[in-house]
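Removed from the display is one protein chain of the complex; every other protein chain stays in position.
Naming follows writing order (A, B and C), and every chain is counted from residue 1.
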Amino acid sequence: MPAMNMVQALNSAMDCMLERDENVLIYGEDVGYFGGVFRATEGLQKKHGQERCFDAPIAEGGLIGVAVGMGAYGLRPVVEIQFADYIYPAYDQIVSEVARLRYRSAGQFSCPITIRAPYGGGIFGGQTHSQSPEALFTHVAGLKVVIPATPHDAKGLLIAAIEDPDPVVFLEPKRIYNGPFDGHHERPLTPWAKHPDSDTPPGYFTVPLGRARTVREGGAVTVLAYGTMVHVALAAAAETGVDAEVIDLRTIWPVDIAAITASVEKTGRCLIAHEATRTSGFGAELSALVQERCFWHLQAPIERVTGWDTPYPHAFEWEYFPGPARVGAALRRVAETR
Amino acid sequence: MPAMNMVQALNSAMDCMLERDENVLIYGEDVGYFGGVFRATEGLQKKHGQERCFDAPIAEGGLIGVAVGMGAYGLRPVVEIQFADYIYPAYDQIVSEVARLRYRSAGQFSCPITIRAPYGGGIFGGQTHSQSPEALFTHVAGLKVVIPATPHDAKGLLIAAIEDPDPVVFLEPKRIYNGPFDGHHERPLTPWAKHPDSDTPPGYFTVPLGRARTVREGGAVTVLAYGTMVHVALAAAAETGVDAEVIDLRTIWPVDIAAITASVEKTGRCLIAHEATRTSGFGAELSALVQERCFWHLQAPIERVTGWDTPYPHAFEWEYFPGPARVGAALRRVAETR
Amino acid sequence: MPRANRHAPLRPNALSLRIPEPRERPGEPLDFGNLRLSRPGALPRPPLDATAADIRDLAYGLIGVLTKDGRAVGPWNPGLPVQVLERGLRAMMLTRAYDDRMYRAQRQGKTSFYMKCTGEEAVAVAQALALAADDMCFPTYRQQGLLIARGYPLAEMMDQVFSNGRDPLKGRQLPVLYSARDFGVFSISGNLGTQYSQAVGWAMASAYKHDRRIAAGWIGEGSTAEGDFHHALTFAAVYRAPVILNIVNNQYAISSFHGIAGDADAPFASRGIGYGLPALRVDGNDFLAVFAATAWAAERARANLGATVIELVTYRAAGHSTSDDPNVYRPPEEAKIWPLGDPIDRLKSHLIAEGAWSEERHAELEKTLIEEVRAAAREAEAVGTLGVGDKPSSATMFEDIFRDQPWHLREQRQQAGV
Partner (left out) sequence: MPRANRHAPLRPNALSLRIPEPRERPGEPLDFGNLRLSRPGALPRPPLDATAADIRDLAYGLIGVLTKDGRAVGPWNPGLPVQVLERGLRAMMLTRAYDDRMYRAQRQGKTSFYMKCTGEEAVAVAQALALAADDMCFPTYRQQGLLIARGYPLAEMMDQVFSNGRDPLKGRQLPVLYSARDFGVFSISGNLGTQYSQAVGWAMASAYKHDRRIAAGWIGEGSTAEGDFHHALTFAAVYRAPVILNIVNNQYAISSFHGIAGDADAPFASRGIGYGLPALRVDGNDFLAVFAATAWAAERARANLGATVIELVTYRAAGHSTSDDPNVYRPPEEAKIWPLGDPIDRLKSHLIAEGAWSEERHAELEKTLIEEVRAAAREAEAVGTLGVGDKPSSATMFEDIFRDQPWHLREQRQQAGV
């Protein structure tokens, strides 16, 4: 199978769906002729035509409002929000309309739209190009939230999201677009081509929503992660020697609760890692779920390693980013607490 | 001291601040001549003049954007969002501007604004007049979130919020505007006048932000609640006979962590109650905090009694609302788990 | 003196804030100075392919057809056959009878909430008749006339208002937030403005699929201040979407008057001008004018010439909803002396002037319609009213969040014991 980086995999997924389903169309800021600021839609307008992939005005609320109408007509729009940090102007349309339409119309109307947005830190983007807003969507009934960690999953999950009958917020960890960044910014980035999970079928395939993937088996501590933090967690496990079981959640809501509880019941210990600010981050929900379901198995407090409760400061990229050192230290604490 | 209901107490707080500080002004939809759909600003325009309390266009994003500019000038605007369910069009201004201004300008500019919004269910308002979005604000670094449960606290906390140098999201449990509703919708509502906490000083006073209040001492289970749920929890405790310690958080962020841990270390058990949807609700953060800090004291799993992960359905007001029966049953479970 | 605007600066050359005030408050003399009226028949009807730039003036006048004495005059006279006029009159009268009944039902505690469109019936009814049956409507809560004109069963509307066991929306929505896919009416949102850009999206989809159907969106004058209004006009202009963007100016939001939404210095219709969209300002209580303007915009959209903005000037004769008393914030007599009159009276007078109608037939029809409503109400109330009788099963509360119910909702349903 061809090795793809994550951008190529996303591009391939959209190319494939434009090919298969004429109800699929793509629009967003700079996605047409230019191909998107991260090149995810490069070549798609040229290949499939202007009406299938085009530029839109800078109005995220408008992008989503229009998508709701298109979805009601029967189309499956794939909307790119240039950075997750800029999704808030669309928050009312997402929370009040996208998420509720099927419910409030008792199934008369649905909203089969996919909202793509690059998210996360590690690129010196400062506080408005580095955010991780996933928890602002997991709290909203009616939304699915998907976050891939490899090119293979990025393609399979994006196709599954586009085909899903319900709205999907598809967050792309932009720091790993080009390679499995593990938090070691001082080292050169290994390109995806050198990573087995870059093997991606050229054609149509899906990775089902709602299923986690155990990327490292282990008996000592369960690590729950997604996006870039999956690779950071793997690095931390390798460097500390802690026999961690690292689970890539992939779909963070509805989360694969069975996979989580099975693992924690086995290890008795749990560490949660995400880039988002700590308070009311998705880690809080994971912690509560694990505590409620695995209380009698827990041998140590569940810990959270997260971004700080501050905006993401430009000069402190690595002081802010929860890298392998912080994750590793927490891993040791959780593993060694008696 | 005069007995006030919660609306009178809020009105009195604003009246008092309009009197004391000419930099305080109030605006929002229907708050001027009409006095607000819940009458919270009744008479304030007539008494203090049009420029001090006036109607605004129906554009929540505009209401807050304008408030940011006023705050930068040096005013202390108090903005009413007619229902918390309608705050989302302002979400970008709140998250990207209000919450971050002091930080990103390194203190050159601040945002001393107060955003008032009635929230919560129990009034047959359907899914767009019943929401509890507090967790969407606790996740945002730079916001304080305050929720009063009595007239006395409503006035003291609102004055403290208006005087606070930083932005405060002030959520008002509209179901208890007129009386301490405890979830027993089948019984007539006791008016505030009959409740000791309606005693409210007529003049200026504050209730400090960041401090919880133990409304019922007990040794068996710590119950963490705010807003209407404080009264539901008290009813559940009384009805089950469980010796619960009920804590009214009052300021949910930054939360009074000392009060929480002290109580849970004493009881070894904890129940969290809120109206908001369960997943990624503020209960998740409370659960995570308690588990992290009191793990070795916990004798039973921390439970959450919350709204369901659905919109608030008009016909199912009481099936949705987490009333004393559900809270009571959970209280028993938590108390009796061995 | 609180009411007065402090326009006179305190210090020389000091600035001051202007807070718009209506010209009339309870107990004050009435004056409709800001209405910008035109003589019926006075304004031209441009060719379909006129550019927005050619017809800017139409945003500042008031397109009208019906004269005081009930004659239909001028280029906008659609010259409709009597049968169509009678259908329109009937639908408007039925809408009013329905509103009255449901309003009383709420007062009797049979439901939690209700909103009338009294005085504004011509807007939804005439527009429903001017559109094709399969054109898609994105209304607010005040266009119940669309459903009624399109023949949606009254009893089913009532089922929704009562959230009873037969409510097509399973008791999930506040009364009047209907959804009727099969009648080309989109799910009505409780959040103002959101439907406006959605209407544009639906129209873009129709164009994308080389369909022939167009969309229509409605928004209240107060809600034009929301960002969605601007998004709708922007996207409609950019992609030349086949959509009609209606602004229903009924003079009030809840308590606040049109001036708070920003028409002191320019009428709402003129908002369209800055986007290069044709903008028509229409007497919304003139059935013929509303029909003609809508038909013009619909033809234009179907000819692939893009969107039209229409301001429909009308008057909200009732309270905003069952939750407010309008006499607190506006003069009670205002409705009666409203310069544009009542849409039903005016169409009635026209039909009578045309010799096609009479007071007797009118009274007769009114009786019939009230009876029709009463029968529907009996049927719906027999099923159930809010909290009484048959209601949707509680288990449905956990359905339709997603097409397939995930584990957490299954679990919660079990916890709820339903």
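Everything that follows uses one rule, which is that a contact is a pair of C-beta atoms (placed from the backbone, for glycine too) under 8 Å apart; a residue touches a chain by one contact, two chains touch by 3 or more.
The structure displayed is predicted, hence computed values, not measured ones.
Visitor: Can you list the shown chains that the absent chain is in touch with?
Guide: Within the full complex, the chain not displayed touches A, B, C.
Visitor: Which of these touches the unseen chain: B:P57, B:G126 or B:G283?
Guide: Hidden-chain contact among the options goes to B:P57.
Visitor: So which of A:M17, A:A56, A:L157 or A:V215 would be touching the chain we can't see?
Guide: A:A56
Visitor: Who touches the missing chain here, C:L35, C:V82, C:A133 or C:A266?
Guide: Among C:L35, C:V82, C:A133 or C:A266, only C:A266 touches the chain that is not shown.
Visitor: For the chain left out of this view, which of C:P20, C:G70, C:G165 or C:P406 touches it?
Guide: Considering all chains, including the one not shown, the answer is C:P20.
Visitor: For the chain that's not shown, point to the residue among B:A141, B:V207, B:L234 or B:V305 touching it.
Guide: Answering carefully, the residue with contact to the hidden chain is B:A141.
Visitor: Identify the residues of chain B touching the omitted chain, counting contacts across the whole complex.
Guide: 25, 51, 56-57, 59, 61-62, 65-75, 89, 92-93, 96-97, 101-110, 141-142, 144, 165-166, 210, 254, 257-258
Visitor: So that we can see where the missing chain sits, which residues of chain A does it touch?
Guide: 29-30, 32-34, 37, 45-51, 54-62, 85-86, 88-89, 124-129, 278-279, 308-311, 313-316, 319-320
Visitor: For chain C, which residues reach the chain that was dropped from this view?
Guide: 7, 9-11, 13-20, 51-53, 56, 204, 206-208, 210-212, 214, 225-231, 234, 237-242, 259-266, 270-277, 302-304, 306
By our rule, only the chains that are shown with their structure count from here on.
Visitor: With centres defined as the mean of C-alpha atoms, identify the chain lying farthest from chain C.
Guide: It is A whose centre lies farthest from that of chain C.
Visitor: Please list the single chain whose C-alpha centre lies closest to the global protein C-alpha centre.
Guide: That would be chain B.
Visitor: Report the inter-chain centroid distance for chain A and chain C in whole angstrom, where each centroid is the mean of the CA atoms.
Guide: 41
Visitor: Calculate how many whole Å lie between the centre of chain A and the centre of chain B, each centre taken as the average of the chain's C-alpha atoms.
Guide: Distance between chain centres: 32 Å.
Visitor: Which residues of chain C are in contact with two or more other chains?
Guide: 170, 172-173, 177, 189-191, 227, 401, 408
Visitor: When you check chain B against every other chain, which residues touch at least two of them?
Guide: Those would be 61, 85, 88-89, 127-128, 279, 309-311.
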